[in-house]
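Removed from the display is one protein chain of the complex; every other protein chain stays in position.
Every chain is named by a letter (A and B) in the order it is written, and numbering of its residues begins at 1.
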Amino acid sequence: MNKRGRLVSALFLHAGLLCVCAGLILPFLWMLSTSLKTLPQTTETPPRFLPHPWQPQNYGAIFTHPNFHALLYTRNTLLIAALTVIGTVISSSIVAYGFARIAFRGKGILFAIMLGTIMIPFPITMVSLFRIFRWMDVHTAAWLGAGNFLQMLGTFKPLWLPAWFGSAFNIFLLRQFFITIPRELSEAARIDGCSELGIFLRIILPLARPALAVVALFSFLGVWNDFLGPLVFIQRPNQYTLALGLEAFQNRVGGSEWNLLMAASVLVCVPTLLLFFLAQRTFIRGIATTGGK
Amino acid sequence: MAWIKRIIFSAMALVALIAFLLGSRPTEEVAPPGFTVVEYWEKWVGNEAAQMKVIVDDFNHTVGQQKKIYVRYMSMSDIDQKTLIAVSAGVPPDIAGLWDQQLGGFAALGALEPLDNLATQHGITAKSYLPVFWNACHYNGHLYGLVSTPGTIALIYNKLIFEQSAAKLRAAGLDPNRAPTTLAEFDRYAAALDLRDSSGQIDRVGYLPLQSWYHPLISYWFGGDIFDPKTHHFTLTSPATVHAYQWMQSYSTRLGQRTLIDFQNSLGAFDAPNNPFLVGKLVMEQQGPWMASYIQNLKPSMSEILVPKSEEYKLPDRRANYAWAVAPFPSAVPGEDDISYNSFDVLVIPANAPHPREAFEFLAYVNRQDVAEKLCTLQSKNCQLAHVSAAFLKNHPNPYIDVYQKLAASPHARAVPSVPIWPEVFKELTDTAQNITLSGADVTTALAAAQQRMQERYDRFHRIELARQRAGLN
Partner (left out) sequence: MNHERRNFFKGIAFVSPWLIGFIVFTAVPIVLSLYYSFCDYALTNPHRGPYWIGLDNYRQLLHDALFWKSLVNTLYYAAMALPAGLLVSLGFALMLNADIRGQAFYRTIIFLPSLIPAIASAMVWLWMFNGRLGLFNYLLGKVHLPPVNWLGERWAMPSLALMSLWGVGNTVVIYLAGLQDVPTALYEAAHIDGAGPFRRLFAVTIPILTPVIFFNLVMAIIATFSILTVPYIMTQGGPNNATYFYTMFNYDQAFRFLHMGYASALAWIQLLITLFFTAIAFWSARKWVHYE
């Protein structure tokens, strides 16, 4: 293609992307604009896009609002997120390796079952899950006394512990990328006397580092925005996560303090947004990881 | 670029660290040693939650101190789901604050502790209560809950718009200085109060049958009923109910389905500043006494049209200070006046709760006359008790509280029907109303279909319940 043709097509692309982005960002901009409005402005007709006057104090108000403990919720969310991310990355990569690189009897059926579990709606397992945790508590309490370190209900464990047993979606994702790593690499290592674990740790994991970053990011986002899990397993307001706190906040002030609600929402998505913006190259390369290239 | 990234990353990590270290938890109240902790989960999360907290604190400082009971109060959204899951896992709270419309279903399925004995021991009897609330707290002859605050539904109308439209109302032969007293009159008021803009679009309506949580009970005002517990049959095809739904349909036919949808979707929620009643787009509606405090919070100007709020008691009649007024919602049945639906918030003790006796101490406390009056004043509700003080009526945030009180005491006061599958019936009736008003479905056909579906559902419920009893599994 000649230089000029390239320029023209780049121009078209930019125009197209700008249109798309304008459409996509509009609702967010409105969120932003509402978060900077005074209360009466939020229900003005016709709506005004640019707040006048500005009220950036809304963001300060969020941190001192009696009904929204931003720092506390962030702390809780980060705690759960950290434990979930570590657990997911470790366990999902191990399991994915098994599914991707070892030919063993029953693999097909196990893999199909695992895929099937992605389809199981959480609402249907959550009630039984709750009862299982309760059952575990009753039994650990009999051995170790009430409130022991294995206590599940009333702690964050029901939210992060399952992540340490792999998450089907992430296993599927990692498996898809592990299978693209050329077999010759692991065969060569095997001939050199490397054990299966050695191949996994020394060959596959380093190559899959970007893919692992993706899993980490996905599971982080999952925790950050998870609503149903905390809703079921968390009762005490001082254990609220951001998503739950936001919902409670919406219930409390919804319809009235719109501007504060939107400010809180913006605050909740800013960290993940920054994270994505910074990590997106690694992120996309990670999903695309193929060992050979 | 790389160093910018590193800086942003470090900044984020720093913020995370700060959040981690400084994200101090709001200190959880610790019960004094030796006290029994009563766990209380409340469905309200907004102002009402804070108002109830006042009462809980009062209790903990007084009766709780004497009897060594500490009520730990938690307000939470989606309480029904959380309570159910906790109950089924065997870790229920001691007290749950529910809606009146949930009571029957929960009681029917064994979710609640019967309170008859505890109530008798505390001297809480039918005599203490207004009959409508006392009866509605019962299911199958047993007491399953006590009221925390009731809310009787009446007509609330915009007095100022009545005055502004005086000429139009008079031309229609209506008195702008009072509320309609019969349903026929109500319809004429509503029509006269409609306003169209220059393009012919509806700008203001006198009344609209907007969907709401009390609408499935609309047939009460037509002398109708929902369910007959004696025959185990629904009565959705009775002439009164058909009349009620025809009446609703007459509004959507006259105003256009579009208007209805626009009002339903386009204007704000009930507790939002652009609630159609508050912005003067809706002149008359059915509401409970709490409306006074919502109006006060969202549009204070409507509660001080003559003098500032603080000086309203200097007026000969403080009602003159309000842009709105309250009257019984007119009935369609001649001679049957003062019909109302009496909703209420109810405190229950879940089955297998660890401390039912201690929990009941709190229920009884909330139903002590002085406490009940305080709570009902805080939440701007009427009172469930048979006797209220003159001070309650005088100091209440709603200057028309006596109207609600009178409605709740009337022989025509009604409450939610005692149907175990009420939540389903509620949805069915809401759907039917939407079908009739928004899609113009035929009233008789739609109600007959609803009747058949609900009867089937109930019969199935009943059949399985009997089989359970025979199997000794209840």
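The definition used in the following text is that a contact is a pair of C-beta atoms (placed from the backbone, for glycine too) under 8 Å apart; a residue touches a chain by one contact, two chains touch by 3 or more.
A quick note: this is a predicted structure, and the numbers were derived from the prediction, not measured.
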Open item on the list: Looking at the full complex, which residue from A:Ala70, A:Val85 or A:Ala243 touches the chain that isn't shown here?
Closed with: A:Ala243
Task: Contacting the left-out chain in the complete assembly, out of B:Gly90, B:Pro229 or B:Pro411 - done: B:Gly90
TODO: Consider the whole complex, including the chain that is not shown, and state which of B:Leu14, B:Val30, B:Ala320 or B:Ile464 touches that chain.
DONE: B:Ile464
Open item on the list: In the complete complex, the non-displayed chain touches which residues of chain B?
Closed with: 80-81, 84-85, 87-90, 105-106, 109-111, 211, 258, 261-262, 264-267, 351-352, 421, 423-424, 427, 431, 434-435, 438-439, 453, 460, 464, 467-468, 471, 473-474
Task: On chain A, residues whose C-beta touches the chain left out of the figure - done: 9-10, 13-14, 16-17, 20-21, 24-28, 30-31, 45-47, 91, 94-95, 97-99, 102-107, 110, 113-129, 131-132, 162, 164-166, 168-169, 171-173, 176, 179-180, 196, 200, 214, 221, 225, 227-228, 242-243, 246-247, 250, 258, 261-262, 265, 268-269, 272-273, 276-277, 280-281, 283-288, 290, 293
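Here, only the chains that are shown with their structure count from here on.
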- [ ] List the centre-to-centre spacing of chain A and chain B in whole Å, with centres computed as mean CA coordinates.
- [x] 38
Task: Touching residues (chain side chain B, partner chain A) in the complex - done: 5, 8-9, 12, 15-16, 18-20, 22-26, 28, 41, 45-46, 49, 74, 76-78, 81-82, 85-86, 88-91, 268-274, 297-298
Open item on the list: Touching residues of chain A toward chain B in the complex: what are they?
Closed with: 39-40, 43, 69, 71-76, 78-79, 126-127, 130-131, 133-134, 153, 231-232, 235-238, 247-248, 251-256, 271, 274-275, 278
